[in-house]
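One protein chain is absent from this view; the other protein chains keep their places.
Let's turn to subunit A:
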Amino acid sequence: MPPTTRSDISLRVNGETHVLTVDNRTTLLDALRENLGLTGTKKGCDHGQCGACTVLADGRRAVSCLQLAVAAEGSDITTIEGIADGEDLHPVQEAFLELDGYQCGYCTPGQICSAVAVIKEHAAGWPSAATADVRPDAEPVPLDAAEIRERMSGNLCRCGAYTAIVRAVARASDETKVTA
């Protein structure tokens, strides 16, 4: 018997476990959208180049279009549908709304998932390519516009809403600090 090219998997998404059978070729992105009906996560390029499909896997941002669903089994996935706390929007969502961090909104779920992680990565002391001195004893860098632009560069916006996106991420980062 040839080895099977389908797999029975369980995917943990937004705190719920889903049991499904997938063709091994199915990406996490397609499994979320087509099998689980979670269409908030968007498909832009399908080649890792645009960030529209960004989700959190075990709290870390990842593109879901280059991740196979079968390989995602065992990780805790959070999509845009799971970012808010019930009816309470996440500070990043609030900031995007208040500051118009979008035009058409297509890239927005990916931008928001990415920004949630960017704020955590920065708080954890992760340097970026915009950080002048990456040595661990250097002064921590503020999450200023240059840092936000670099850290968010994996999320393209065809509408060019970048100016407002940068402001929204900065605002959300400040608010997260106040409430933390």
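One rule holds in what follows: a contact is a pair of C-beta atoms (placed from the backbone, for glycine too) under 8 Å apart; a residue touches a chain by one contact, two chains touch by 3 or more; residues count from 1.
Methods note: contacts and distances are computed from a predicted model.
Chemist: Name the absent chain by its UniProt protein name; which of "Xanthine dehydrogenase YagS FAD-binding subunit", "Lactate utilization protein", "Carbohydrate ABC transporter membrane protein 2, CUT1 family" or "Transport permease protein" is it?
Modeler: "Xanthine dehydrogenase YagS FAD-binding subunit"
Chemist: Looking beyond the chains shown, say which of A:Gly15, A:Gly37 or A:Pro136 touches the absent one.
Modeler: Looking across A:Gly15, A:Gly37 or A:Pro136, the contact with the absent chain belongs to A:Pro136.
Chemist: Among A:Val13, A:Leu68 or A:Leu143, which residue is in contact with the omitted chain in the full complex?
Modeler: A:Leu68
Chemist: Touching the absent chain: which residues on subunit A qualify?
Modeler: Counting over the whole complex, subunit A touches the hidden chain at residues 3-5, 7, 23-25, 27, 46-48, 51, 54, 57, 60-63, 66-68, 70-71, 114, 117-118, 121, 124-129, 131, 134-137, 149-151, 153-155.
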